[in-house]
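Scroll down for the structure; my scribbles are underneath it.
A protein chain is absent from this complex, but the other protein chains hold their places.
When the chains are written out, they are named A, B and C in that same order, and each has its own residue count from 1.
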Amino acid sequence: MAGRLEGKRVLVTQAEDYMGPATIELFTEEGAEVIADNSDLTETGRCQALIAQTGDIDVLVANLASPNFTGIQVTDLADEDWHCTFDMMVHPLHGLCQAVVPQMIARQAGKIVVYGSATALKGMPTVTAYSAARAAQAGYIRSLGVEVAKHNVQANLIAQNYVENPVYYPQKLREKESFQKSLARQVPLGRLATAREDALFALFLASNESDFFVGQSIPFSGGWTQ
Amino acid sequence: MAGRLEGKRVLVTQAEDYMGPATIELFTEEGAEVIADNSDLTETGRCQALIAQTGDIDVLVANLASPNFTGIQVTDLADEDWHCTFDMMVHPLHGLCQAVVPQMIARQAGKIVVYGSATALKGMPTVTAYSAARAAQAGYIRSLGVEVAKHNVQANLIAQNYVENPVYYPQKLREKESFQKSLARQVPLGRLATAREDALFALFLASNESDFFVGQSIPFSGGWTQ
Amino acid sequence: MAGRLEGKRVLVTQAEDYMGPATIELFTEEGAEVIADNSDLTETGRCQALIAQTGDIDVLVANLASPNFTGIQVTDLADEDWHCTFDMMVHPLHGLCQAVVPQMIARQAGKIVVYGSATALKGMPTVTAYSAARAAQAGYIRSLGVEVAKHNVQANLIAQNYVENPVYYPQKLREKESFQKSLARQVPLGRLATAREDALFALFLASNESDFFVGQSIPFSGGWTQ
Partner (left out) sequence: MAGRLEGKRVLVTQAEDYMGPATIELFTEEGAEVIADNSDLTETGRCQALIAQTGDIDVLVANLASPNFTGIQVTDLADEDWHCTFDMMVHPLHGLCQAVVPQMIARQAGKIVVYGSATALKGMPTVTAYSAARAAQAGYIRSLGVEVAKHNVQANLIAQNYVENPVYYPQKLREKESFQKSLARQVPLGRLATAREDALFALFLASNESDFFVGQSIPFSGGWTQ
């Protein structure tokens, strides 16, 4: 490989979930020293403590996922499920960023890469809680990105959908004809992305190649949203 | 006036704050029966109770505002201020909508109009908490709008900035030359909107004239964002 | 009606096509003096001459439509069809605006309302020429709007799709089950807009109620795009 992250220390959160495994594999191949964390970031003070114990990091990969509660109409959504999306995806994002930004400002360099969702950008039925929380992430990164840009710290977000994932797209679902038809209609590219493809975009955003990107939420969805 | 809300019952929340007074004045002129609420919507169960006690409403005006904490860098933001924006603007929005949508679906008609913020759409330094919460509102309305559209219920959001308001733009600030220069640079129109102008857009979204609008966040900012 | 255009002189182009008839009917009801033009705006000098002969106008309704050539793949698109979209929709828009802006600047007031297309904002197969030309309109209005805002001239565009129209949606097509299924899938609201509903939005943008809108392209598509 090309060593595009040679000499970089990278923290990946929720390392066994969502985009964690594919990210760790690729980033390690590219020369990064990856710190993989699996602790519960919803605990009070945990984000702050994690950054403190990790020490200097060049790249924070905020990989935060919650159930998406797809299929539950807004009228049936339980209060705890509503709050779950914010507790798992929004508050820890702020906790992590607030804790890591000072060291990045001190070094006048740093990258924050968020695995977010395209549902932050485009409406979809029966995912109101998830959409709201994912949009909060996008809005946060937009303003944070502008705020920290002058310190040469770049924060950006991947607004993804239709990426292979055993939780959101279990094999059984993928084999259904109805799913395949829906995929052909919804996604111009006509297939799911592999996790590797998604990690390749995160690699771009984590590397020095993306220094001019500021607070962006970039669709990664095979054309579902552009 | 034209009676554009003749025969409509409209609930306006946080009625004494933000866009409440201008909305109530205009909507009343246009023939609406306005129920003005000033209760604290952050209390558990309060949104549900408010809708229950109000009875049938044709239009919900979700007028929810919190301090915006402008000028506080992300590294200095207090935890309680972070949560304040979500507690005042995001969770009550869901509470109100979840409570009111069933009656609107039952009647196959209804409007939800949210006074949101253009900071949901465009990054700005030192307003990370506010931007995140306002973006959560926009993301919520985007998906809610799509979900309830088939029931002829329309939910839309005004993504506003630079609207006259004694809290965000006190007279003292407005008289400063530095503020006027900044306004000329940031806002192509070169002035603040009046609250009345803003309420006129809410009137459009609350009336039958906007039946084809679904889950949109429409900039209202004199060109600051488009 | 409410006289929302009382005392206004309004020029509507291509008056017998597309959104012309519905606009003229509604705007006249609202008190406007409507000048309906049906001349061929692709002729050299015609836009300039039209504005000159019309005299003072408060509102320009740029109603410009061409065939959309739907169903023709990019590889099969004839050169003359490609150019047709620009010749009918883009160059006359500039011709009209360039001719009318000086009198609006002189009066420090004026509105330009463009009936555009949501295909300017969202990709769709087999409409490349049409999308490009409609996007050119949106981009033009975005920058024109910013440029003329300080003179209290507002230029905005309706980014519409799925509006009743005998050319784009002939009755025969509308009766097909396949069309109705496609409509249910593509348009969250589940129906076409009436031309009247669309004209009501144009009325808002043409009236004094929209003074704070600057260079915007606002989706009007039942949720197809937001």
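Basically, a residue touches a chain if its C-beta (ideal position, glycine included) is under 8 Å from a C-beta of that chain, and two chains touch if they have at least 3 such contacts.
Keep in mind that what you see is a predicted model, and the values were worked out from it rather than measured.
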(message) Touching the hidden chain in the complete assembly: which of C:V59, C:V114 or C:V127 does that?
(response) C:V127
(message) List every residue of chain B that touches the chain not included in the displayed model.
(response) 122-123, 125, 185, 188, 223, 226
(message) By the contact criterion defined above, which parts of chain A meet the unshown chain? Give residue numbers in ascending order.
(response) 1-4, 142, 145-146, 149-150, 152, 188-190, 193, 197-198, 200-201, 203-204, 209-223, 226
(message) Need a quick check: the contact residues on chain C for the chain that isn't drawn.
(response) 73-75, 77, 82-83, 86, 90-91, 94, 97-98, 101-102, 105, 119-120, 122-129, 131-140, 142-148, 214-215
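The rule we apply is simple: only the chains that are shown with their structure count from here on.
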(request) Using mean C-alpha positions as chain centres, tell me how far chain A is from chain B in Å, no decimals. (result) 28
(message) For chain B, give me the residues that contact two or more of the other chains.
(response) 142, 145-146, 214-215
